[in-house]
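In what follows, a single structure is set out as C-alpha cells and then discussed.
Apart from one protein chain that is not included, each protein chain of the complex appears where it belongs.
Chain lettering (A, B and C) follows the sequence in which the chains are written, and residue indices restart at 1 in each chain.
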Amino acid sequence: MVGGGPGAFIGVVHRMAAALDGEFELIAGAFASRPERSREQGRALGLDAGRVYGTWREMAEAEAALGEDRRIEAVSIVTPNHLHHPVAATFLNAGIPVICDKPMTTTLADADDLCDTVERTGLTFALTHNYTGYPMVKEARHLVRSGRLGTVRKVVAEYPQGWLSTRLEETGHKQASWRQDPDRAGGSSAVGDIGSHAHNLVCYVTDLEIDAVFADLSAQVPGRVMEDDAGVLVRFVSGARGVVMASQVSTGEENGLALRVYGDRGGLIWRQECPDRLHLLFPDAARQTLTRGSPWLSAAARHATRLPPGHPEGFIEAFANIYRSAGRKIGAAIAGVEADPLDRDFPDHVDGARGMRFIESVLKSDARERWVGMGGDP
Amino acid sequence: MVGGGPGAFIGVVHRMAAALDGEFELIAGAFASRPERSREQGRALGLDAGRVYGTWREMAEAEAALGEDRRIEAVSIVTPNHLHHPVAATFLNAGIPVICDKPMTTTLADADDLCDTVERTGLTFALTHNYTGYPMVKEARHLVRSGRLGTVRKVVAEYPQGWLSTRLEETGHKQASWRQDPDRAGGSSAVGDIGSHAHNLVCYVTDLEIDAVFADLSAQVPGRVMEDDAGVLVRFVSGARGVVMASQVSTGEENGLALRVYGDRGGLIWRQECPDRLHLLFPDAARQTLTRGSPWLSAAARHATRLPPGHPEGFIEAFANIYRSAGRKIGAAIAGVEADPLDRDFPDHVDGARGMRFIESVLKSDARERWVGMGGDP
Amino acid sequence: MVGGGPGAFIGVVHRMAAALDGEFELIAGAFASRPERSREQGRALGLDAGRVYGTWREMAEAEAALGEDRRIEAVSIVTPNHLHHPVAATFLNAGIPVICDKPMTTTLADADDLCDTVERTGLTFALTHNYTGYPMVKEARHLVRSGRLGTVRKVVAEYPQGWLSTRLEETGHKQASWRQDPDRAGGSSAVGDIGSHAHNLVCYVTDLEIDAVFADLSAQVPGRVMEDDAGVLVRFVSGARGVVMASQVSTGEENGLALRVYGDRGGLIWRQECPDRLHLLFPDAARQTLTRGSPWLSAAARHATRLPPGHPEGFIEAFANIYRSAGRKIGAAIAGVEADPLDRDFPDHVDGARGMRFIESVLKSDARERWVGMGGDP
Partner (left out) sequence: MVGGGPGAFIGVVHRMAAALDGEFELIAGAFASRPERSREQGRALGLDAGRVYGTWREMAEAEAALGEDRRIEAVSIVTPNHLHHPVAATFLNAGIPVICDKPMTTTLADADDLCDTVERTGLTFALTHNYTGYPMVKEARHLVRSGRLGTVRKVVAEYPQGWLSTRLEETGHKQASWRQDPDRAGGSSAVGDIGSHAHNLVCYVTDLEIDAVFADLSAQVPGRVMEDDAGVLVRFVSGARGVVMASQVSTGEENGLALRVYGDRGGLIWRQECPDRLHLLFPDAARQTLTRGSPWLSAAARHATRLPPGHPEGFIEAFANIYRSAGRKIGAAIAGVEADPLDRDFPDHVDGARGMRFIESVLKSDARERWVGMGGDP
C-alpha cells in the first residue's frame, strides 16, 4: 500500500475491504510522505519492518528486486490525487498490478499517459470507483442493459455533501486541505472528488456516451479558491439528456449520491445512503422495490452479495464489533491488563441465560394460557 | 471455529466479522459433523491440515494440549443450537475463551450450568447477539440511560420474517431443517431463533427487568411441529408494558427487527433494515433523526463506528467487491488462466481516463460559458 | 348536526367532509350542551336562527314536526360518546337517518339496542370509522378478498398516539377531559377511542371473525383513572393470530395507525400517516408500492378517489388555502376593511408576471445556447 498513513480515512477502508474476503494480505507499504510516519504506521499494522519503506520510489524498486514469489502481487494506491499518476506508472513499469483510488490522475493528459502504460504492460489496473461495487448498482446496470427501462431519455445524477460548508481546509483538517489545494487535488474540487463518482455511476449504469456538457461551477464559501458547487447539463450522443450535480456546500447533507434513470418503458432510482434498495417505476404498473440478496436478481448482483436480504451489509460490521471487543478483552486477559471499558460492551453468558429464561417463560405461558413470572417457576 | 462448514450461512459471517479489524486470524476448526466435510472446508479456507479436526471434541483436546503460545486464543461456535452447550463447556474447561452464536443453549437449565462454568473458569464468553453491535443501538441505550426519554412506559419489539412461510424444512434446506427440529433447535423456533434477539434488544437498550409474560404461540404453516409465530405481552417490574412479536410467516418480510421505546419525555424508533438511523420523538419539539458517525453521538456509538456519516456500513463491502474481483483477476493472470467474467467487473484505466475527460470538459465549459463536446477540443 | 360547538375538533372535520362533494348542506343544529353556546355556533355558521336549537331533544322534535320536504334529511352526531346512543335512537325514531361518530355507544348492551332500532326503522345509520374511507384501505380489502395474499395467517394493527402522555385532562383540555371521564367516554379510553379504530380496520380489510382476545390494559400516567395503553392478543376463528396495540402514551407519536396483514401468498402494509401508499410483499418477487389514483386499482379504490396519483389528498386543502385567503381579501375589500395579513399570502399577478419572465428567459437560453439574464433582453 502506498499512502494510508496515520489519520487517513480512505486507507483504512481499503485495508478493511481487502481483508474481508481473504483475497489479499497486507505485507508491504510506504504509508506517508515522511519516512518516520510511514514506519509508525507499519508498526501499528504489525508488518515486517523490512517491508515498510520510507518512500514509494524506494518501495517500488525494492519490491521489484524481490523474486516473483516474494514480492507483492499488487499495490494499492491511496495517496492524494497528484501522486496517483507517478506512483501507478512506476509500479506498473516495475511489473506490479495496481489498485488505485480515484480520480485516476489530475489531468486528462496524465490519464491518457497512464492508459498507455496499462495497455503496454498488460497488467491489471483497478480504480476504486467504489459505488459501482454495490450489488444494487450492478442490478441497475443489468436492468438498463436488459431493456427493462427501454430507451433511456433522461438521467439525473446528484452528489450533495455538506462537509465543506465552512472553510475546513483552514483548520488543518487533513482531507479538506489537500482537496482544496490545486497542487495536490488537481484543477477541481467538487467535480474531481465527487462529481467524478456521479459521472462514473452514469456511465456504468447506462452505457451512454456523453456528447457535450455545459457547466456552472462556483466557490460558495467566501475566500475559497476551488469550486465547491457544480451544476452540469449533459447531452448524450443518443439524444438523451442529463443533469449532474455535485456540491460540497449542501449543508447538512452527508454523502447523498443518487442516480435516476428514465427510459421510455420505465425508470429507476438508487440512493447510496440506502444502498440495498433499487426502486423501479413503470407507466402502467405498481412501483417495485428490489432488495439486495433476493434470489431473483441478476448474476452480477448476486455475485457481489455476501448476505441474505434484510441483513444490511453493515450487519457484518455489527458482528465485527462483538468480535473486536471480545478479541480485545481476551487479549487484555492474556496480557494481564484491563480491557478498555468500551470493549467490555458485548453480550455474554448472563445475557444468554436471561434469554433462555425468557424463552422458557414464553413457552410456559403459551402452554398454560396465563401470565408467567420471569422470577422462576411459581 | 466449530461449525461453519460448506453451505452454512452464519459461519461465513463470523469469519468475515473476525477478519475485518485484524483482531483475529482463523487457524483451526472442526467445521462439520462429518469429518470429511470438515476437512473439505479447512482446505477451502487454506488452513494447515494439522489444525483441521474431524470433531469438536478432538479439536478441544488437541488444542488444549498445545502450548499456550501455539494453541488458539479463542474458539468461535457456530453450530446448531443443541451443540452450543456441550461445545462451549468443553472448550471453557480446556481453558479456551468462547465466542458463541445465540441462543446460548436450548434450555434454561443448560444456560444456568454454562453460566456456572463461565464464572468458575473466569474466561471470556461472548454471545453474538449481533444486533446490539450496531452503533445506533448503542446510541439508543445511551439515550435511555442518560434520561433523555424519561421513565420508560412502553416498549414494542418486533421481529417479522417471512422465510418460513412455506415448509422449507421439508425441502432439504439446511438452516430451515435444524431450526424446525426440536432436537437441534430446542423447544422453540420463532421465539428461540428471533424472539430471543428481540428480547435481548429490549434488555440491552432499556435495562428494564421483566416481571411476567403472557404468550400466544402457533404453528401457522399446516403440518409444522414447532411454532412459527409468537405474540407476547410483557409486564416489566417498573410497571411499564411491552409487546414482543416474532414471526417467521410474515410473508415477504425479510429481517424486520425493530424496536420502539416510549418514556414520559420522549420516544425512540430503530429499524434493523435501516440500521444507521435512530429516530427520536418528543412531545414538544420536532422529530430528530440521528445518523451513525455523527460526531455528537455517545462514546459507545462512536467506538463502534468505522466510517463517517452517509457512508452506509455496506460501503466496505462495495469496496471489497472491487478488491475481490481485482484480486481474482490478478491471481488468474499469475496462474495463466482466464478470470471469471463476473470478476472482470471493476473500474479500470479506461473508466479513469473517461472520468478525467469529463472533469476537464466541465472545467472548460464553465470557463467558456458554452457547451463543450466530450470528443476533444474543438 | 348535534355537537360540534365552539372549540370542538371532530365537528369541524365532519362539516368540511360533508361540504366537499356538495352532497350535504348544513341547515340545522344543536351544537352544544349549553343553549347559548349552541346559538353562538349557529350564528358563526350562518344558519337560520330558527333552525338552531338549544338541545338535541328539542331539535329532534321540531325537525320531525316539519314536513318531509323541509326537515333535515339526515343528522350528524358528533357529541361525546355517552350521548351517541340516546341521540341516535331519538332521531331514528323520529324518522331521520343518522351519521354518527364512533364508537357507536359506551356499552355493548346499548349498541345491541341501537342495532334493533336501526333494523326496525329501516333507516340509514353510518358510523364514521373514517379510516376505512381511505382509497388504499379499500384497495387493501380488495386485495385480501381477491385472494392476492392467500389465506391470512397474521394481522398486526397498531395505533400509537402520544397526546395523553401528560395528564392533559387536568388542564381543562376539552377533548382530553371527556375521553378520560368514564361517565362520558364509557368504560375505556385507549381501546374505546383508538383501539376501536384499529379493530374496525382489521375487520374491514380482512373479513376475519375474532374468536377470543387476551388483553393487558394499564394507566401509565400516574394518577390517571382510565387505561391509556393496551396490548391485545387476538385469535381468529380461522386459526390466524393477531396483535392489536393502542396507546395514548407513546410519547411523540402523532396518529400512527398502521395495519399489516400476512397471508400464505403475500403480505400488505398500510400506514395512515402516509395514506396514499399501500405496500405489498411477496415471497418470490419484488416488493410493490401501490399509489392512490393509479388506473389499475380496484373499482372501490377508484370510486373513493378525487385526484390523480402524486397529488396527495391534502392537495385540495392547499388549493383551498388560496381560495380562503383570496375570498377573505375580496370580502374585506367589499366591506372596506383591511384583510388579515395572513390572508394576503396567496400568489398574485406579480408572481404571474415573474413566472412568465422565467419561462421566456428559459426558452431564449435554450434557443441561443447561452446564459440569458432575467432583467430583460440584452
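Convention: a contact is a pair of C-beta atoms (placed from the backbone, for glycine too) under 8 Å apart; a residue touches a chain by one contact, two chains touch by 3 or more.
Everything numeric here is computed off the predicted structure, so don't read it as measured data.
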**OP:** Would you indicate which residue among A:A64, A:L281 or A:L342 is in contact with the undisplayed chain?
**Re:** A:L281
Subject >> Hidden-chain contact residue, picked from the options A:Y53, A:F125, A:Y204 or A:W371 >> reply: A:W371
Original post:
Considering the whole complex, which of C:G7, C:G147 or C:G355 touches the chain not shown?
Top reply: C:G355
Subject >> Selected residue (touches chain absent from view) among C:E58, C:D183, C:E338 or C:D366 >> reply: C:D366
Original post:
Since one chain has been left out of the picture, which residues of chain A touch it in the full complex?
Top reply: 149-150, 153-154, 156, 158, 160, 162, 165-166, 214, 216, 218, 220-221, 229, 231, 233, 235, 239-243, 245, 247, 249-253, 260, 262-267, 280-283, 287, 369-371
**OP:** Touching the hidden chain in the full complex, which residues of chain B are there? Just list them.
**Re:** 280, 284-291, 294, 296
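Assume only the chains that are shown with their structure count from here on.
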Original post:
By C-alpha centroids, what is the most central chain here?
Top reply: B
Subject >> Highest C-beta pair count, chain pair >> reply: A-B
Original post:
Distance from the CA centroid of chain B to that of chain C, rounded to the nearest Å?
Top reply: 42
Original post:
Roughly how far is chain A from chain C, going centre to centre by Cα mean, in whole Å?
Top reply: 47
Original post:
Approximately how many whole Å separate the CA-defined centres of chain A and chain B?
Top reply: 21
Subject >> Residues of chain C touching at least two other chains >> reply: 280, 287
